[in-house]
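Every protein chain except one is present and positioned as in the full complex.
Moving on to chain A:
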Amino acid sequence: MTWQGTLLHIHVAPAASYEMEELTEAQLIAGRGIVGDRYYLGTGTYSAKPDVREVTLIEVEVLEAIAQGEPRIPGFKAKLAPEDHRRNLTTRGVPLGHLIGKRFRVGETVLRAARMNFPCKYIEQLLGIPGLYEGLLNRSGLNCAIEVGGVIRPGDPFLPIDE
């Protein structure tokens, strides 16, 4: 599968529940996370089981879809700004759901897709948007490990490594 995408936004939060802050440049540390982010600092909210959560990604296409509504959830429509969804990287043109176990490049870094992100009720309550949990089921992004660290910036291309 050949594809090419773009990094639209980078967001970090210093701790659980803090508003996300947009970065124009971020430093990714292999095996750890994004400098300044809650999962790098160990101050995030997450289930206790061991997991990869060094950097989280979501497709802007999903945000555009849920802004239109969701047939499975009557009446549901959510306008989620890139700073609201609480994932680190907002992408366009990257087939996140097809990348599990594969490596890809963004900026100077190499990421390895570990598992699909699972939405939590927490974000629904935090943002006060009923139905958001169901609305994000099966498309709430991708959790990745950082294999090669480095700098990334909005506008950087995403390129596949493992086809």
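Note that a contact is a pair of C-beta atoms (placed from the backbone, for glycine too) under 8 Å apart; a residue touches a chain by one contact, two chains touch by 3 or more; residues count from 1.
Rule of thumb we're sticking to: contacts and distances are computed from a predicted model.
**Q** Choose one: "Vanillate O-demethylase ferredoxin subunit", "ABC transporter permease", "Glutamyl-tRNA(Gln) amidotransferase subunit A" or "Peptide/nickel transport system substrate-binding protein". The correct choice is the protein name in UniProt for the chain not shown.
**A** So, among "Vanillate O-demethylase ferredoxin subunit", "ABC transporter permease", "Glutamyl-tRNA(Gln) amidotransferase subunit A" or "Peptide/nickel transport system substrate-binding protein", the name matching the hidden chain's UniProt entry is "Vanillate O-demethylase ferredoxin subunit".
**Q** Touching the absent chain: which residues on chain A qualify?
**A** Missing-chain contacts on chain A: residues 15, 17-19, 21, 48, 122, 125-128.
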